[in-house]
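I'd like to ask some things about the structure below.
Every protein chain but one is kept in place in this view of the complex.
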């Protein structure tokens, strides 16, 4: 069935109804970003303030989510952690997406040797399991926010490069690109005017999904002690610190774990919702 | 599993795993913790109280000028592979450790030795270039153990010594197995074990689980103080908190401003409430120290009151030193758990007196050795010093503190020259007082030895004058 | 005789298959094709799928380079122009594509789509000028100015094809290449677009190279027609004459197979081939040989050249005269 | 006259919309087919031709809501469950799809794809079924059928694939064959061959054929009767020759006029003004009234009823009577 799904008359395109996953995902992500931003100006207690005498208090006994082994308020740490985790994830994904997309669209536009070499280079980068490359980067650059961002961005590059190269190649096969070429437009211009706008949807969807992955990776890095420097709280380090208290103070592990899960869940839902919203292929089907 | 007859096997948990099994060619403490006194023995040994006791040398004489040591070696001792232990082997061991292509991590121990002579098979004579009152004690260290001339090249993977246990196997990353040595020379020793397994478990949670489930019988050095409480109500498990020589100190770069100003260092010391640091970083286990010396060292005096916790005074002192608004600096913290935890607490405490400390995690040993130890490119760091009675490091030049105090050096020299023990103890006290007052490093606490083991297991060391798992006297008791 | 608008000279295009390490293979999409197109005419090209029609279009549009041969556009050899001159030349030829859904960028508004070819002008027109020209053209193709700010998906297939035609006309080109421009359209819409093309030819003197596999469409609008088979031109001439009296057996097969609303029921069965199936050596003989009812041994050994059979009519068949002699 | 093979009565198909609500597409459609009948269904793209054929097959998309009756050999297909339909599908009703490029499973040999139905319905062993598949390939005139049976679809040309599609559909000698635009993707020469194969089947096996196309020429070639659809409605029905030479409905007339042909006067081709209005915004009354050249005020008053002004003819137009009497 080729034609029948398409409108036959200049009918205004109907806005598809908001899908539950878009609403849920959007709400979660919005909530998290608000919390993260709020943490910059307000947290119930300073997230780094220690009250050793108040250590390891259960949720609601002291603060909303209790206190950690140094008597810090977990709720406040989670809030500040939201900012740290999100800011790392967002910068890393944006960086990776920008570099990967640039590589991908260039490969699609140039084809030939450039494509072969850049895609092979992708394979090379992709061959390093992310934690391994993060470990090496950490050893190389020292740990911290910058390293975490770079380490995550590095393995995002091939992901985005592959996706955009594939999507861009499809756009390049379109007649409107031929039309632009016959209008004497160069490959760079066509990439900017036609290719990028037409693959933007796929990139946006992928960004949402990769953000979830980046949060997970950041947590893993922090868990291994390769994340941001203390005292800045991150969810991954909170998890790592909580390990030995699992038996005695399980909320220490539960809270950051749930925060991570909620965030990744939110981003994935958002990604799904965006895909439904933006990808016309899914729409015709039911 | 509970058997009627007393158990004769032991699974002993450790972290980290040793890197090779030859303590004479690599520094990691874990090597000695597996092999020293179990597989390898020295001319002399250090016992559980820290005393020097005869071992492969049954006795010795030191010439009055202190330059000639004559060791009378035990007879009838053989290595596990049958090589005889005699003066040749002893000479071989010492020469191997001090030779030009030696890779002994403590080669300096043997620097004072001029010649090694073997007048007969059971006599070993060391001629020294200079006096050295530490030599005898050093000969008791893991780096000075006796190795077989024929077997030493393979000691890294298949160690052959003269000790009560023989090496059986090593599953890298997991375990080392030893078995009792039936031909052990010391017939006075009645071994309680015939099979010993060292298991290497890094994660504290896994350590605890292994202990509780009985997969591991003992963790003489448990790594997570916060989990100690969880063993308290388990009658099957004994927790024994002992002493170590591990002094947690936050060393400062005394050559760098503002740490070059003694008042600044003192102010920082006064800003630190050691009790809180111990409570926060190590669950209250551990003992506060005021200088680079532990209560189990001879001549120890309590110097924690010299710059007691007093933030107001600290602030005043800072102002006097020209920093009324505090200052900022960076601490390079290795990843061992005590370091970042202590650093986080210090950070909060310094903030109280207006000093901003940034924490820079620094990978240990690779990057830490490079940055802090080799190139002294740091403001402050925090690390546990493991060597017993290592007051001399403050007199070393270069050493990463960049601390220079001729008065202090003079005291240490005097100790070297003195033979009277009481006099030495007094001098040790003096040295401690100088350090406590000068604060070349912030003295925080001594790490406890967190022994956790099956309540029926007896004979493990409670304290740790030297890092070791000596199994000679370990046995099960019903 | 005036110079033709397009003069295609011995055009050959090979596609190399295989990659860096695979063994190379060659597909000859165009095979020694020679043809001229007069200005101000609609020139139809017909032929079965895969005979090289689109390849020809791409080369004419200078989107692709021939393996050999050249195209003279207005007397100028297209493939010897400097990039700058080629750019200047591009305003003179534009293209309309088959798929009305794939040839318009779904993310751009109609005004921007239509204005795209203005890129080639040396003097870039002002915004207002651009807008005026777009509006004028939209009206010329039967769309309203109000529709200029809509997106392609808001239009029907026929309307989209008009937008594509408007885009092709904005630089006032001399030649528009329309590759299967109406094949995807419904009958009624198809007729509308065909009418538009005829009108543009008549009123603006635009030359159309009209590529299709639908003979009826060519018959309806084309002045001249070329029939292609396997990358070669096998017959050409005035459209009406060619279909009324094919001079090449392939043209005849095509014409007979074309269903029509006036042919009811089963057509009389084509008489079975009399001669033995002949096989030509690759690269030798007539490509149509295996399907030809007139095949003779000569056809297997000698490639028939395109030659004038009647005034204004050419065919590449050794038996064109036989065809001519047969009763239509 | 025996009971008809297929009897569609008052069929309505609506699509459930994603945002709620239903969009009626096919309206009040009735059609009867006797064994051996060939009926062509024409209409523009989107007029509901495929939905009609899918409704008969019971393969409508999940979003479709269908009402009315489809009696096949006396059984109401709409009330059968999926298992019941599976028994009829393939065995009694075969279907050929429009796109030869996508209608075959790319990962299965064509022989197996033909054999599959035989294994299922005739309980043949795979080997026996494969042998039958080779015969069937031969029937649809694929050269060297034995070798081609183990080919994959991508190794065949479009025309060959379409023949495989036919082989699949005729494998069980169905009583009714539905061919949904079986040749639109093909060259005219290949199209002619495919049509000939279908024609043979109808004549030799007295199979009923429902041929869907928007190509009037193909309908003229293949079908005895023709049904013209516009916007999901029957507009006209009758013997093909009668409908195409003497159309009663203005839409049919418009279609016929729009068939490209050279005009003697070189004037423009005739067209139907406007474009198909989308099902969401059909005009009031007659759905064709906004494009009809012969429209009168009454056309907008209400949907014209289906009338039969001549024997064997049906038409939906209030002015059809004038035409007949004229």
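Note that the chains are named A, B, C and D in the order they appear, and that numbering of residues resets to 1 at the start of each chain.
Note that contacts are C-beta pairs under 8 Å (C-beta built on N, C-alpha and C of every residue); 3 or more make two chains touch, one makes a residue touch a chain.
The rule we apply is simple: contacts and distances are computed from a predicted model.
A single chain of the complex does not appear, and UniProt lists its protein name as "Peptide ABC transporter", one of "Peptide ABC transporter", "biotin carboxylase", "3-methyl-2-oxobutanoate dehydrogenase (2-methylpropanoyl-transferring)" or "cysteine desulfurase". Of B:8, B:70 or B:102, it is B:102 that touches the chain left out of the display.
The residue from A:37, A:58, A:204 or A:246 that touches the chain not shown here is A:246. For chain B, the residues in touch with the chain missing from this view are 16-17, 19-20, 25-28, 100-108, 156-157, 171-174, 199, 201-203, 205-206, 208-210, 212-213, 215, 363-367, 369-371, 373-374, 387. Looking at chain D, the residues touching the absent chain are 57, 59, 82-83, 86-91, 94-95, 97, 99, 102-108, 113, 116-117, 120-121, 152, 154-155, 165, 168-169, 171-172. Within chain A, the residues in touch with the undisplayed chain are 1, 120-121, 123-124, 126-132, 135-136, 139-140, 155, 212, 216-217, 219-220, 223-224, 239, 243, 246-247, 250, 253, 257, 260-265, 268-269, 285-286.
Here is the rule we use: only the chains that are shown with their structure count from here on.
Of all chain pairs, the one linked by the largest number of contacting C-beta pairs is C-D.
With touch defined as above, residues shared between interfaces to two or more other chains in chain A number as follows: 3, 7-9, 11. The set of chain D residues touching two or more other chains comprises 45, 275-276.
On the chain A side of its complex with chain B, the touching residues are 48-50, 52, 55, 69-71, 138-139, 142-144, 225, 229-231, 243-248. Listing the residues of chain C that touch chain D in their complex gives 48-49, 156-159, 186-192, 194-195, 198-199, 213-217, 219-221, 239-240, 253-254, 256-267. Chain B makes touch with chain A in their complex at residues 203-205, 208, 224, 226-227, 229-230, 276, 279-280, 335, 340-341, 343-345, 347-348, 358-363, 366-367.
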